[in-house]
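FYI, not all chains are in this one, though none of them got moved.
The chains carry the letters A, B and C, assigned in the order they are written, with residues numbered from 1 in each.
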Amino acid sequence: MNGQQQAYDRGTNIFSPDGRLYQVEYAREAVRRGSVSVGVRGHDGVVLAASKRVRSPLLESEGIEKLHKIDDHLGVASAGHVADARRLVDFGRRRAQTDRLRYDQPMAVEPFTKAVTDHVQEYTQQGGARPFGAALLVGGVDTNAEGELRPRLFETDPSGTPYEWQATAIGANDDVVREYLETNYDPDPSVDAGVELVLSALAEARDEPLSPEEVDVAIIDPTYRELGVDARRETLESLDLLADGAS
Amino acid sequence: MNGQQQAYDRGTNIFSPDGRLYQVEYAREAVRRGSVSVGVRGHDGVVLAASKRVRSPLLESEGIEKLHKIDDHLGVASAGHVADARRLVDFGRRRAQTDRLRYDQPMAVEPFTKAVTDHVQEYTQQGGARPFGAALLVGGVDTNAEGELRPRLFETDPSGTPYEWQATAIGANDDVVREYLETNYDPDPSVDAGVELVLSALAEARDEPLSPEEVDVAIIDPTYRELGVDARRETLESLDLLADGAS
Amino acid sequence: MNGQQQAYDRGTNIFSPDGRLYQVEYAREAVRRGSVSVGVRGHDGVVLAASKRVRSPLLESEGIEKLHKIDDHLGVASAGHVADARRLVDFGRRRAQTDRLRYDQPMAVEPFTKAVTDHVQEYTQQGGARPFGAALLVGGVDTNAEGELRPRLFETDPSGTPYEWQATAIGANDDVVREYLETNYDPDPSVDAGVELVLSALAEARDEPLSPEEVDVAIIDPTYRELGVDARRETLESLDLLADGAS
């Protein structure tokens, strides 16, 4: 970094001469400081997974919440600054609940995502606050009037841009994981295949087997549910990804 | 850049000694960081097109929204900071809807454009926020009391100035594309000719053929509709602009 | 410029040791960055004219609005930062309309001008916003209770000072144009002579003939009307000021 960059990177509401918003780019670095989360869209649902760093055996790994149910048909996986992510999740839950009460039906995945990104964008343009140092993967299943299901997977980034993905990752080593996904993703997999893919991708990122305490998995097909620790262990074992000695 | 310029370029609400607003000029650079969008006005409608960068095969190119329907007779193409553009589009949609409800008729293209630019200007004069790092091409067809149609094409820039064009471009390499348009635009073309022109212009800017996933096209003649991926592929093929191996 | 000046020129609400407001002076430079506008007061009305830079043949020159009707008897010509001028014009229109509704008669030219300059002054004294980088020529015809007409011509500058003129110019090369006017203005001309004068003055400033697309002309005598492109071409031709090849 040089003095030129430093002249423009300490205010959220200024552009650099080449049109960049440095505080937003630094917030993206905050996302990369968090452990990785992965999402995969299948033909029958969406799979979200998050790796967790358990820094002490006394820390309850279940208490490290990186997967969050938003509504029956909707969940998110977060990465980055934990407290910021929690705040976005709270915003999203209130928004989804309000929408459901107003229209008497679940909020569709895309408008939900955009409500979140609009909220995120405001913190990049107005003075007096910093951007959110967190990104979300939003997974959900919409049901149309004919009862047809449509799984969707979105990413919200610190600039407030929404992206739709078949499969992607956010957080530490997101590029490694995304490359793995690009190589190994078969279009429109089943959620079962999706679970295998996300766990393989996380193991790849770590370059070592996983313990069930270090990973959370949620499936929306079309109802949100999280895999318990036993189910995670079994799956890891069946995929030959279980760390030796994992409880 | 020199120290002289640096002394005046970090506050949105100050002029430099030669009367320039540097933050607005840097916001124009933010627009040029986004991929190019093109608009052409024909005698029977307006054509908008946007090129898209699909950085991963897993990214849903349909989810990269650079064309936005505002009302039946009105659409915009954006360039620049995506989240800022989304916010302007939201502002515009609410404004057009409010206007329609109040006067029971569609909002004409020019007042719509000026409502947007007035909003943009405020962010260049008041302290506490940065300018919008996004530009819009506004295309629409007005209908007068006699039922006559009048296609219009406007640009909104980060300073909050509206421009009316026969054809123009915003975003990366906008000067190259505009030069192509100046050479190849025949006054008052049909929208069919307009579609050909915008696609040729985009191909020129890229200096290579296009895949249908990398470009979006909308026609307002006088009703807004977007070309599907098949229609885009066919058109590219018929113009001999289709990239080899494009799906 | 020296360090001494730089110490005082970045805040709108501070004086320099010699009692100057640098940001206001820089805003005057912003006015000079815009193309020139001219106004002439005659015995039977006021003439306003504005030159325009058409940077591309695809740009609709009619869309470059530098003349603005405020009310039937009142119009303005602007120079400087286009978006700022538009905002002042909007302020003026609302103000004139409110006044007309309240008193059931048109707002006189002088109070209208002072309402605008009061608004402009606030942006030079309060913190949190920059001055307006635009100046206006306000032309209008007042009618007294006996039905007598009185044409008036005012200038509003970025400090918020109103000036009354027989004829003057704002914008690029305003000094050259004003010098031409001082030499060639006969007191109380007819509006026809006024049209000739403004066009000659604009041609003088450019040092070359004019095309009708590059100049707008409005006459208030006592009702505001703008000359169409044909009328402009004919007048230029009759004055031997028409550029060769102008459409």
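The criterion applied here is as follows: contacts are C-beta pairs under 8 Å (C-beta built on N, C-alpha and C of every residue); 3 or more make two chains touch, one makes a residue touch a chain.
From a predicted model like this one, the values you see are computed outputs, not experimental measurements.
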Open item on the list: Given 3 placed copies of the single sequence, give me the total number of copies for the whole complex.
Closed with: 7
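Definition applied: only the chains that are shown with their structure count from here on.
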Open item on the list: Between 0 and 180 degrees and rounded to the nearest 5, what angle rotates chain A's CA atoms onto those of chain B?
Closed with: 50
Open item on the list: I'd like to verify one number: the distance from the centre of chain A to the centre of chain C, where each centre is the average of its C-alpha atoms, in whole angstrom.
Closed with: 56
TODO: Find the geometric centre of each of chain B and chain C from their Cα atoms only, then give the gap between the two centres in Å, rounded to an integer.
DONE: 31
Open item on the list: By the touch rule stated above, which residues of chain C touch at least two different other chains?
Closed with: none
Task: Residue ranges of chain A touching chain B (in the complex, touch as defined) - done: 4, 7-8, 11-21, 114, 117-118, 120-121, 124-128, 154, 159-168, 178, 181-182, 185
Task: List of chain B residues in touch with chain A within their complex - done: 1, 6, 9-12, 22-23, 26-33, 56-60, 62-64, 80-84, 86-87, 90, 123, 127-133
